[in-house]
Structures are given as structure tokens and as C-alpha cells.
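Okay, handing you the structure first.
Missing here is one protein chain; the remaining ones are kept as they sit in the complex.
Labels for the chains are A, B and C, by order of writing; each one numbers its residues from 1.
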Amino acid sequence: MKQKIKLLLDDTYPAKGSRSVAFFIQGLILLSLVAFSIETLPDLSENSIYWLQVIEFVCVILFTIEYVFRIYVADKKLKFIFSFFGIVDLLAILPFYLSFVVDLRSLRTLRFVRLFRVFKLVRYNRAIKHFTNAISIAKEEILLFLFVTVILIYLAAVGIYYFENAAQPNHFSSIFSSLWWAIVTLTTVGYGDIYPITAGGRVFTFFILLIGLGIVAIPTGIISSALTKTIDEKLPK
Amino acid sequence: MKQKIKLLLDDTYPAKGSRSVAFFIQGLILLSLVAFSIETLPDLSENSIYWLQVIEFVCVILFTIEYVFRIYVADKKLKFIFSFFGIVDLLAILPFYLSFVVDLRSLRTLRFVRLFRVFKLVRYNRAIKHFTNAISIAKEEILLFLFVTVILIYLAAVGIYYFENAAQPNHFSSIFSSLWWAIVTLTTVGYGDIYPITAGGRVFTFFILLIGLGIVAIPTGIISSALTKTIDEKLPK
Amino acid sequence: MKQKIKLLLDDTYPAKGSRSVAFFIQGLILLSLVAFSIETLPDLSENSIYWLQVIEFVCVILFTIEYVFRIYVADKKLKFIFSFFGIVDLLAILPFYLSFVVDLRSLRTLRFVRLFRVFKLVRYNRAIKHFTNAISIAKEEILLFLFVTVILIYLAAVGIYYFENAAQPNHFSSIFSSLWWAIVTLTTVGYGDIYPITAGGRVFTFFILLIGLGIVAIPTGIISSALTKTIDEKLPK
Partner (left out) sequence: MKQKIKLLLDDTYPAKGSRSVAFFIQGLILLSLVAFSIETLPDLSENSIYWLQVIEFVCVILFTIEYVFRIYVADKKLKFIFSFFGIVDLLAILPFYLSFVVDLRSLRTLRFVRLFRVFKLVRYNRAIKHFTNAISIAKEEILLFLFVTVILIYLAAVGIYYFENAAQPNHFSSIFSSLWWAIVTLTTVGYGDIYPITAGGRVFTFFILLIGLGIVAIPTGIISSALTKTIDEKLPK
């Protein structure tokens, strides 16, 4: 019996039952995420709120059953409970039960903890495992270049503050607002909420962009190439 | 006779006649697309509308003749009719004939079906064939990473909703509007219609950008590299 | 005598005199470009206009002397006159002389012809020669994918027109304004002058961005990689 449930909960086991359970749980996760998203819409009707609560209730019950069964079939129960997936499974249902106990004030942050459900999907997605591998392979290089990127962004922020603060005291009010400009500009997002207007600031932006785009692209590039490597090695073509 | 028409309609046959027919049909497709685009201009004169209708009429007649001939020369007629190009050829002319029958209300969507003409061009462009090959080679990887991309965009949307909803209830009114922000930001388009203003939201944006740019670039990168491979293999240099 | 001038005008000849002449002409080109740029500033003082005209006058005289000498030293004079550099050298000075003859109305466009001077710099820059080589190597591939890019941009424009025209008749007034949106979005520039606001238009934008970024990047990528190849082959390291 215990062995049967164990196989049913193992998505890598190629039996029809195991696959159905995996698909069912994934569908449930997606359903609860969609319900969560709809809940944030303003001006929901009474009726919609009622049905969203029903969906949430059903999802929590089913996730709880899954959690209990996973503990039941685990060989080392404590090890599972404190593993990444054990904690994620718990956090996915905890907010619901806590909401009966805790003061209403702190409920807002609690509601968002429910979203740890999304990490339950990691169990079923090989790409995310590749991603974790890639990060751990290139950890040292990523850290080194994140550091260079952060320094460059800081220097860009100080430079633009020097040039623009006098002309636009509202937009470039401190180095912290200038940091926001530096991030938005060097990633080429460019919202347009804040931009240099003085000649000095614009020439500075030009040089920072010519150098900076190359540097900011490096951590991103390292992650991409590490991922491509792990993908090439492990996926059959 | 049937053999002659078949060769004339085959653009890969290196005779002068076949080439002329191919060029003529391509020109006709472009003409009808330009006419379609001009039709959408507001405040067209009576005269212009008249000539656009004439062009449309002529194009449809010629496309119909082409379609009939293609069925005529096909060895397996039903197979051609239900092939990709058979359906595209039909959809390119169908709206015109349906407009005599169907109620005027549904005409707007019908008008756009005419645009399936653009896919008639696929017949003549080797690059698009390479593109289809590339997609089918890398299908599994693209799906895996599209899934990761969608999850990342969802998490970014939830995060920014958490930080910005209180400060900007109009812009970040729900997770759905936040999703729009996440898409526009992580692709670095950055329209500037919606952006974080709280310190928490900005710091969150910074981290999401550092990680996210690398991930969102992956499906795009896979398509690009698959395309480059098929190009290198099949095009003479 | 003729041989001496020929060597002086040949920037690849490693004598001190030839180098000085090359540097002098490059300096003159830059000076005349800067003068041209300053001329476009509104509200120039009488005095500035006077000095800008003096600089322009001196530059034209010296470019004319250069042009005459280059014809004088050319072995096949007609071939030089109708070569790329011969035409560029002529266009650099022609507007000045024509301004004595032609009606004032057409002067504006004439003024900009002076800018062909910038192409005189090509003579002295090896990178630009690499660029020309790269383009000619990858010509066929660039054309194929430019075509795909243009089709994709067109489809994106039609799609967004379909979704947004009713909601924003001023911004997405026709397929031509939608084309502008498609260009600005798929290159990720994202000015923010025009963007979708309907749910349908935003979902459509999401899918177009996921696919489109990969495709629009291809012609750009082909140019870059072709350049890198020619650079690697021809520059000593």
C-alpha cells in the first residue's frame, strides 16, 4: 500500500497512474495561481469572491492530503520535512490554516506566502533543475561580475547625480534616485520617468552606455552560457 | 498541357516562364497587402476607396485562378486542399466570396482573414523554411524554457504587485496589470506607461532584471542558434 | 613632382609627410562636421555665423585643392572621378559652388549634401572596409532574414491594429502607425509614445515579443558575426 502511493507520487515513474497524479497536481497548482491572480482584481462581485474561496478551500485540502501522503511515504520523514520541497509544500498550505489564528493585520503578507505553490512546479520541470545546476557551476564568476556591475551602476549614479542634481533637483534628488536611473538605463529598459537634460549629463550617459552595456551584459551572458552547457550535456537531441 | 501549367507554378523550376509566374504572384501578394494597409487609413477619399476595391477585386480573381490551377495540377487533390498551402490559398480568397453571403457585422474579423495571403509568400522564401526547421529541431528546449520564462514573469508580476499596489492602485491594480509591467520590463522594451515608484519595488526590479534578462533571453537565443545551425548546413557559401 | 604628390596623398605610405597630410585632411573633415553641427543651433549670434562661414570657406578651398590634386595624380582620371571616393570628394564641395547658381529654395537639402564629407573618412578607417567586406560576404543571408523581419513586423502591426484600433483610434489609426509601434517594440526601443492598452493587445504583444526578439536579432547577429570573422582574419593580434 505505502509502496503504491510512493510510486503514484513519483512523477518520473512511467506508469499511467503516476503520470495522472503529476498532471492533476500541476493542474491544481495552475488553478490556484489563476484564482490568486483573479482575487487581486479590484471590484470583484460577491459571487466571484465566493467561488474563489471555494477553489482556494478545495486546493488547500488537496495540497494538504498530498503533503501528508508525501511525509507518510518518505523513508526519512524529518529529512523530507526540512528539504526544499518539504518546506515549499508546507508554505503552500500554512497561510490558510494560520488565517484562523493570526490577527487580520498581517494577513496581506500571509496571502503572498501562498504563492510558494509556484515552486511546487519545480518538481515537474527539468529546465528549472538545469537552471539550478548552471547557477552552481558559474557561481564564482557570477559573483565577481555582479560585484563589478554593482560598482559600475554606483559610479553611473554618482556621475549623473553630479551633472543633473542642480538642473533637476526633483528627479535626481539623491544618489538613491540616481541609482534607479542607472539601473533602468544600463539594462536599456528606459522607462523615461527620469533622464538627463544637461549637456554634461547626456555626454556622460553616452560614455557610460558604450562601456556599461558590455559589462551589465556579462552576468546575464554567464548565466545563459552556463545554462546552454548543462542543456547540451543532459538533453538527448 | 497539365504538365506545362504544373511547371509554370513550380518556382524551383529554373525556366524563365516559371520564374515570371513566381515573381508575378509575389508582386500581386505585396500589392494586395499594400492595398489592405492603405484601406485602414482614416479619411480616405471616395475615389481612393473605389480604386482599392478594384485592386482587391483583381487580386482575388487572379488568386482564385491560381488556386484552381494548383488543385488542377495536384496529383492528390484532397491532400493539397488540406495541406498548409492549400488552406492558406483558400483563406486568401474566401473572405471576398463570403462577404456576399454573411451578415455585415462579422465582416471586420473577416477582413483580417485576407491577410493569410502573407503566408502565400512562405512558398517563395527559403529563410522561412529554415525557420520552421529550426523550431521543430529545438521544440522541446523552447517549450521547457518558455515555461521557465512564464513562471519568472509571473513571479515578477506578483512581486511588483506586492510592493506597488498600495502606492499606485491605478497602475498596479491587479496581478494582470502587473504581468503587463513584467513583460514590458523583462524584454527591456520599457514603454514607461507603468513603473515602480517605491524603494522596495525599485530594489525588487533591480534583482529581477539582473536575473531575468538572462532567462528571458534563452528561448530567443535557442531560436537564434537553431536558425544559425540550419542556415550553416543548408546554404552554400 | 607628380610622383611626390601621389605619395603625399597616399595614407598607407609610411613616410612622415604622407601621415601629416592624412592627419591634416582628417582634422579638416572633423572641423567642417563640427562647424556644420554648430550651424544648426538656433539663435546663433551674427559673429558666430560669420566665423562658421569663414571655416566653411577655408574647408571648401582646401578640399577643392585636394580633389584637383587627386585627379591630377590618378593614372586613369575618369575612373577616379566616377569611383566611390571620387564622387564623395566632389559631393563634399559641390554644394558650396552650386549655392552661387541655384535658387535659394532648394538650398536646405543642398546643405545636407555637404555631409558626404563624412564618407571621406572611410579612406582612413580600416574598420569601415571590414564592414563593407562583411556585408558583401553575408549579403544573401542578410536579405533573406531582412525579408522575414519585415514580414514579422508587418504581421505584428496588423495584429495590434486589429486589437487596439477600436480602443485607441488616435494612436493606432492605421496599419502605418501600427508599423511604427511594431518597429519600436520589436527592437525593444520602446519610446512609450504608443502602446497597447486592451487585454487582447497586451497578450498579443507578449507572444510577438517572445518570438519576435529572436527573429529581429538575426540580421543584426549575422552582420556582427560576419564582421567578427573578417576582423579575426585580417587584423594582427
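Quick note on the criterion: contacts are C-beta pairs under 8 Å (C-beta built on N, C-alpha and C of every residue); 3 or more make two chains touch, one makes a residue touch a chain.
Just so we're clear, the structure is a prediction, and the values are computed from it rather than from any experiment.
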When the whole complex is taken into account, which chains on show are touched by the absent chain?
-> A, B, C
Residue of C:V21, C:C59, C:I151 or C:V184 in touch with the missing chain, whole complex considered = C:V184
Which of C:W51, C:Y97 or C:F176 sits in contact with the chain that's absent?
-> C:F176
What subunit C residues would touch the chain not displayed?
-> 33, 36-37, 40-42, 112, 115, 118, 121, 125-128, 131, 146, 149, 176, 180, 183-184, 187-193, 219-224, 227-228, 231, 235
Where does subunit A touch the missing chain, residue by residue?
-> 140-141, 144-145, 147-148, 151, 154-155, 158, 161-162, 165, 169, 173-176, 185, 188-192, 195, 199, 202, 205-206, 209-211, 213-215, 217-218, 221
Subunit B residues touching the chain left out here are 188-192
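Keep in mind that, in the parts below, only the chains that are shown with their structure count from here on.
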Enter the angle, 0 to 180° in steps of 5, of the rotation superposing CA atoms of subunit B on those of subunit C.
-> 90
Can you give the whole-Å distance between the Cα centres of subunit B and subunit C?
-> 31
Compute the distance, rounded to whole Å, between the mean C-alpha positions of subunit A and subunit C.
-> 43
Multi-chain contacts in subunit B: which residues touch at least two other chains?
-> 176, 188-192, 221
